[in-house]
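All protein chains but one are shown at their positions in the complex.
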Amino acid sequence: MLGTGILNGLAVTAKNFLGSFHDPARLVTVEYPEQHIPVPEAYRNFPFLVSESADDPMGTLRCVSCLTCEKECPPQCIVIVRSKDKKPDATGKAQFYPTVFNIDTSVCMGCQICVEVCPFDSIKMDKVFEITATNRFTELLLNREQLAKSNAYYHQIHPVEAAEVDGRLAAERLAAEEKAKAAAAAKAAAAAAKPAAPAAPAVPAPQTPPPATP
Amino acid sequence: METVEQLRDRLLARFPSAAVAAVTNPGAAAEHSLLLGAAQAREIAEFLRDDPVLRLDYCSNVTGIDWPEKEITDTVKSTVPDPAGGPSKVVETKTVRVEPGYLEAVYFLYSMALKHGPVIVRLRTANRTDAVTLPSLTPVWRSCDFQEREIFDLFGIVFSGHPDLRRLLLWDEFVDHPMRKDYVEPDDYEWEPTAHDEVLVRAKAHQAAVAAAAAAAPVPVVNPTSSAS
Amino acid sequence: MNPSGNSCGSFPAASPFAPVAGPIVRSVTDPFHGDLLEVSMGPQHPSTHGVFRMVATLDGEQIVKLKPVFGYLHRNHEKIAENTSYLASMPYTDRLDYLCSLSTNWAYAFAAEKLLGQPVPDRAQYLRIILAEMTRLVNHSCLVGFLFNDLGTSFTPLLYAFREREKIIDLFESLTGSRMMCNYQRFGGCRVDPTPEWLEAARKLVENFPRFLDEYERMLTGNEIMLARTQGIGRVNAAQAINAGLTGPVLRASGVDYDLRKVDAYGFYGRMDFRVPLGDHGDTYDRYMIRILEMRESVKILAQAFRDLPAGPIMDPKAKQRGHRPKAGEAYGRIEGPKGEIGFHLISDGSPNPYRYRVRPPSLINLTLLEDMCLGHTLADSVVILGSIDIVLGEVDR
Partner (left out) sequence: MSAVLASEPFLERAPLELRDAVVQLLPAPAQWLGHHLITILAVVLGFSLFFAFTTVAERKLLGRLQNRLGPNRAGVPKFSILPFHLRHKLFGLSQPFADAIKALTKEDIVPAAADKLLHFLAPVVVVAFSLMTFAVLPVGRHLVPVELDAALLYFFAAGCASELALFMAGWSSRNKYSLLAAMRALAQLISYELPLILSVVPIVLVTGTLSTVAIVQSQGVWSFGLLPHWFVFTPWGFAGFIIFLIATLAETNRSPFDLPEAESELVAGHLTEYSGFKYALFFMAEYFGMTALSGLGVTLFLGGWQAPAPFLEFIPSYLWFMGKLVGMLVFFIWIRGTLLRLRIDQLTRLSWQFLVPLALLNVGNAAFWSLTAHWSGPLNLVRWAIALALVVTPFLLLGRTLSAGFAPRTYRYAS
């Protein structure tokens, strides 16, 4: 009969109308500035640079300015200038560091390619999404100081992933230490073979990063 | 389905005067293709569409490709016997030849009726400058309509017999074909102090050039005070 | 001027595929008949689904000529891809069809894997099916919502559809980190492995999805106005549809049994048990219903995929993660995207960047018959027909 389809439709909308008062599945609105949906751990926004310590972010950047992310960045929004000198990194190995590390967030599309290609776990995705600026050119061009955030912060926003990364880094560090020890032992053995040589000085163990406090 | 070679032979038997060649694809996909001469491409395409064994009724994709002129250095080693009777010398003669460039349109044909494919058909222009006309296959498969227009727009292949050959994506006044490998981007970028210094430098240079041209040109100077009064 | 207002120029007169001629346009000098009205629909128009533009010539409200105009969102995606590495193009493919980035990702990964000769582990194949089918749900539910907006509802069906879409998109976010720009597939597998909790949540969600479809259909499918507005509107017959390269639900609404999931059985679709719904009329109503029925089939595929999902790696251990340099050659990979056949034609010359990177955009090619579908119908129908074709301008203009 003519009109039944329309009446069915009216019934469905009436059901939704009533449902919106008692059924949370039918009222999905989140009143944003007052309410927030918790973002999932995997959420990504713009990249940041991981530093080992919050006190000296520039001195403890993990980045060794290998320029891989700069090359792989799809919209080419990363600019890195590599240092002339080397500084010891977390494992005590002398490495280059970035004197300039800029990310143009007005160009960045948050694709996470830089994070994936980074061999040093030094660039990670941030979760801050309430970003406003009055000038597209100056304020959205983030420099090294603005990008650097501590490992503790990384633990705070990506707990699972950060724990895994730390575990891996610790293992690498251990391997490096053992290698160094082995090298030292070999050296010592070599030195022992040469009776006049003094014992090799022990390599100071690097500071382990502070445990995560989410 | 027939292999490309079988198909080539069948086409040559059907169209004795046509130029048909098989092009091998060295990649892992190993989808080989047929290179058709432009002269009889339309008839061959209709044959491919209507042949009861093939029934390639569906042209999925048309790709335009630019192959610019390549300088190829051929090194020919020849042994020249020493006239003095010593050990013969190996002489390398290097000849530089320019492999002519061409534009290419690649058609991917499938059969929806028989559910097989693809048969890949390539058409090539004679060069990249003045002889860039290819026969349009839009009258055979209408799905080529927008794709051929796009290739005309971005590569500059002129498809003769296309019902409505206009630029598809760029505006009509646009002059170049940006997908060509030798396309030079215009330098009149909007001035944007981004991290891309290269762009910035070019934009500044452009603006300086424009200003210089404006200063050099005998433009009648409008006196603002006189026009205001 | 061509009296039909339609440029069938070089088509053989007897060709069954020639564009249909519009109704005879009466002479403009006819004293009892007014001028034809040329109306520009778009690029800024509520119903052109982005910055699409159609220039419609109207006789009264009847369309006698309609020319689509493209390029307002053109950014030369293909050139960008030719200037970056293979991997760096992956996030750009998200932005082609921004409603179904996961399908487009797969299509690109599929083509690149073909070019590289790269195998994909089983678990990744299943995950790809799961995510692609969820993307299909997202896309089709969006489409039916937008279609009803074009038909003149006050957003109600759209918001119901968005309510459901939102749930799936939230899952995408918790898996891939982004709601729409997922950037998930890689050459040789997937990027992240879903947790068991994620899979359970997704399974439950998909299980409940048919309830939404039932309610949606109850609200609209039998609606008399909906039937009158869509049945018999924008008809395309099978021969024309094939010749014009229509793909996806638009093609199957015309009764052509051509679904790449069955024809190519790419990925592990050969292992899935599902049916391909076919329309008989090729009109707007069929295009709508095919999508509803496809969603129901997708739910079935998803149930099987969740059931059969094997354990194992999600990435081929031998696969390179960056700096891909396929050997010279070419490959064309195509999959059945929600909008139709989305294909990538990659040509490598051995360098780290593709020599040629071509996207076969289903939305653009599905528009080939737009004028033929609209001729003789009214202006109001043209927006509905456009809506039923399902275009995304990111992909049309690239």
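Note that the chains are named A, B and C in the order they appear, and that numbering of residues resets to 1 at the start of each chain.
Please note the rule applied: a contact is a pair of C-beta atoms (placed from the backbone, for glycine too) under 8 Å apart; a residue touches a chain by one contact, two chains touch by 3 or more.
In this text the structure is predicted, and so the values were computed from the model without any measurement.
S.K.: Where does the absent chain touch, in terms of which shown chains it meets?
M.R.: Per the contact definition above, the missing chain touches A, C.
S.K.: Have a look at A:L27, A:M58 or A:A192 and name the one touching the chain we're not showing.
M.R.: A:L27
S.K.: Which is it among C:A81, C:M219 or C:A331 that touches the chain not included here?
M.R.: Residue touching the absent chain, from the options given: C:M219.
S.K.: What residues on chain C make contact with the chain left out of this view?
M.R.: 37-39, 45-47, 58, 61, 148-156, 159-160, 163, 219-229, 231-232, 257, 259, 262, 275-281, 285-286, 289-290, 293, 378-381, 383
S.K.: Considering the whole complex rather than only what is displayed, give the residues of chain A touching the chain that is not shown.
M.R.: Contacting residues on chain A, toward the hidden partner: 1-3, 6, 9-10, 12-14, 16-17, 19-21, 26-29, 31.
Basically, only the chains that are shown with their structure count from here on.
S.K.: Of the chains present, which has its C-alpha mean closest to the combined C-alpha mean?
M.R.: C
S.K.: Find the geometric centre of each of chain A and chain C from their Cα atoms only, then give the gap between the two centres in Å, rounded to an integer.
M.R.: About 35 Å, centre to centre.
S.K.: Rounded to the nearest whole Å, what is the centre-to-centre distance of chain B and chain C, using the mean of the C-alpha atoms as each centre?
M.R.: That gives a centre separation of 27 Å.
S.K.: Based only on mean CA positions, could you tell me how far chain A sits from chain B in angstrom?
M.R.: Here chain A and chain B have centroids separated by 43 Å.
S.K.: Quick check: what residues of chain A touch more than one other chain, meaning two or more?
M.R.: Correct list: empty.
S.K.: Residues touching two or more other chains, restricted to chain B: which are they?
M.R.: None at all.
S.K.: Considering the complex alone, what residue numbers of chain A touch chain C?
M.R.: For this pair, the touching residues of chain A are 2-6, 8-9, 11-13, 15-16, 26, 28, 39-44, 68, 71-74, 109-113, 116-117, 125.
S.K.: Going by the contact rule set out above, which residues of chain C touch chain B in the complex?
M.R.: Those residues of chain C that touch chain B are 7-12, 15, 17, 19, 70-71, 74, 76, 78-79, 114-117, 240, 242-247, 256, 258, 263, 326-332, 334, 341, 343, 345, 347-348, 356, 358, 360, 364-365, 367-369, 397-398.
S.K.: In the complex formed with chain A, which residues of chain C make contact?
M.R.: Residues 84-85, 87-92, 94-95, 156, 160, 163, 166, 170, 173-178, 181, 183, 191-192, 215, 218-227, 321-322.
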